[in-house]
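Heads up, the thing below is written out as structure tokens.
The other protein chains are all here in position, but one chain of the complex has been omitted.
As written, the chains take the letters A, B and C, and residue 1 is the first residue of each chain.
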Amino acid sequence: MNASTSLVENLDRGPLSKDEMAALVARDIPHGSYVNLGIGQPTLVADHLPEGSGVVLHTENGMLNMGPAAAPGQVDPDLTNAGKIPVTELPGAAYFHHADSFAMMRGGHLDICVLGAFQVSAAGDLANWHTGARGAIPAVGGAMDLAIGAKKVFVMMTLFAKDGSPKLVRECSYPLTGLGCVDRVYTDLATFCVGPEGATVLETFGIPYDVLAARLDVPLTPANGARILPPGSS
Amino acid sequence: MNASTSLVENLDRGPLSKDEMAALVARDIPHGSYVNLGIGQPTLVADHLPEGSGVVLHTENGMLNMGPAAAPGQVDPDLTNAGKIPVTELPGAAYFHHADSFAMMRGGHLDICVLGAFQVSAAGDLANWHTGARGAIPAVGGAMDLAIGAKKVFVMMTLFAKDGSPKLVRECSYPLTGLGCVDRVYTDLATFCVGPEGATVLETFGIPYDVLAARLDVPLTPANGARILPPGSS
Amino acid sequence: MTVQVCADADEAVAGIRDGSTVLVGGFGMAGMPVELIDALIRQGASELTVVSNNAGNGDTGLAALLAKGRVRRIVCSFPRQSDSWVFDQLYREGRIELEVVPQGTLAERMRAAGAGIGAFFSPTGVGTPLAEGKETREIRGRTYVLEYPIKGDVALIGAHRADRMGNLVYRKTARNFGPVMATAANTVVAQVREIVEVGAIDPEVVVTPSIYVDRVVQTGVPA
Partner (left out) sequence: MTVQVCADADEAVAGIRDGSTVLVGGFGMAGMPVELIDALIRQGASELTVVSNNAGNGDTGLAALLAKGRVRRIVCSFPRQSDSWVFDQLYREGRIELEVVPQGTLAERMRAAGAGIGAFFSPTGVGTPLAEGKETREIRGRTYVLEYPIKGDVALIGAHRADRMGNLVYRKTARNFGPVMATAANTVVAQVREIVEVGAIDPEVVVTPSIYVDRVVQTGVPA
């Protein structure tokens, strides 16, 4: 799917589950891409990559061609992912040290990274490391390096926080992770392109475009200026 | 030998041959040092390191624990020194790429480098890459990185150029390689400490201190303010 | 200079002074030099600045060093973890200073120290609270923030194997910060699972050349 496709309103499905969102992301990863999946929800994307996708996974702690999580009998304390979870290696893997790993990230060599977020702005600003709450201990890890380094940054998140406030916003109120770095946002209710041109809605899930637009305090454009209901939608 | 030793005037030997100068340098390299020997004369120093010196040679093109030049039957085009001469590897060697090799140099990890020179100033400025002559093609190689990177920089050169002009000078007239980077100068007629305090004469060879001082247009100090003739000198 | 092959971890950490900056390798427990940290606790140096990716897990290793009150300041990318209760309490009580640094900037600042780079312009963190007060500059249309080297007095790292010259190899993702920290400290101490004879490590696969390593000690069981 790319931004020149017309908006599709899927009224027969949605809101999407985390796995359905992960499947959407996986669908949009081109064959043979080098991809970093952030800690948490983005990890699910790996389960939805088709056999033969040729996608090579990077982990910030120094590895390319990371395999799935280790089965109980396979656990090797020397082999973990960025979330410190034991993983496995695939044929064609490579290990390298932290400065090389982040040079790879900062230098723009990863095709895609997939991150979670607290907030994303219509311009593509990302806030995903710190709520700014008093007493909260800040911890950034590799998020800022990934956000500004990967060629494309995909965000996976629910569109609304538990308190009902939208997470796609005009301006992030939480401390930023990166400026104008997000390209695509995958949520339970819709997928968006964001960037200098503002937010474009690519697909909605279980919600018509107009209703979605009314619930968000962000200027929105339907993809390609047109709105299309898929065949069979009510 | 260190700078707190008194000046020694060796009137029974000198001017020194290149091999004798190399032997002097070798004598002053502490056990176990990591050393880079520049192209040309400094290469001779390797032949004068005693058995069991523990000295590890670095070559800028990406190797530690370089061995001697390759014998005719040992030549491997993938294994050369900085002068592109086929060499050998010793047990405990390591290979690394150019950015790592020069990070090692620039980062101050080499204990000593030994370089040739056109001119050295009393303050330790080095000119060894370019005569500044019209039409000469400049070529610097790794000289500037070595000059500012190694913990100690030793220079090996004749004290006078072919035209009779001194090469230990108040100010270099040739284009500089590095500012205040040279620590020790080994010549056919004398050895010197140079640096912010100016030039100190450590030893002379075949020439009395006073005669030497009169031939140089540089303020000199005899080491430790005292002059000692070794036993047996005339 | 020639590496010192130590009899035990206590010998390996001898002489670390109060107030030192100590780089501590590892990412979570992978590559964490646990025995060296335990020895550092016994050794007693205090008022330390610790540079490490995390701020300790559970009650052992770095967390134990923190719990003893030996660490004045920690520089890391990800202090807050599910099992970082020792750090969390010290921080909330104002008993430890924290400098949070993006992980790649942390690695690159140590690389800069090791590589003799005076400072570098990084795109990471621009426009975020972690760049506040830092010099920025636009270069070829992109904004960068100026970052300075982090140099250690001591680095404590875990590696897989050393030869008796001090050449090191690591294993899988336990490599992480070890090779970078080894370039960035005045005294580099490596705990390894086995020490082999000189010549037993292929020169093509050495990750940390001997020039960077001052002391090695064999701990635990060869894998």
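The rule is short, and it goes like this: contacts are C-beta pairs under 8 Å (C-beta built on N, C-alpha and C of every residue); 3 or more make two chains touch, one makes a residue touch a chain.
All of these numbers come straight from a predicted model, not from anything done at the bench.
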Given B:Q41, B:T59, B:T187 or B:T204, the one touching the chain that is not displayed: B:T59
Residue in contact with the excluded chain [from C:Y144, C:F177 or C:Y212]: C:Y144
Touching residue (missing chain; options B:M144, B:L159 or B:I207): B:M144
Residue numbers in subunit B that touch the chain omitted from display: 59-63, 76-81, 84, 89, 95-99, 101-103, 105-106, 125, 130, 135, 137-145, 148-149, 175-179
Residue ranges of subunit C at the interface with the undisplayed chain: 108, 112, 115-123, 137, 139-140, 142, 144, 148, 169-172, 203-205
Sites on subunit A contacted by the missing partner chain, in the whole complex: 30-34, 54, 56, 58, 63-65, 89, 91-96, 102-111, 149
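In this section, only the chains that are shown with their structure count from here on.
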Of all other chains, the one whose Cα centre sits farthest from subunit C: B
Middle chain, criterion being Cα centroid separation: C
Separation of subunit A from subunit C, taking each centre as the mean of its C-alpha atoms, in whole Å: 31
CA centroid of subunit B to CA centroid of subunit C, Å: 35
CA centroid of subunit A to CA centroid of subunit B, Å: 57
Subunit A: positions in contact with at least two other chains: none
Subunit C: positions in contact with at least two other chains: 111
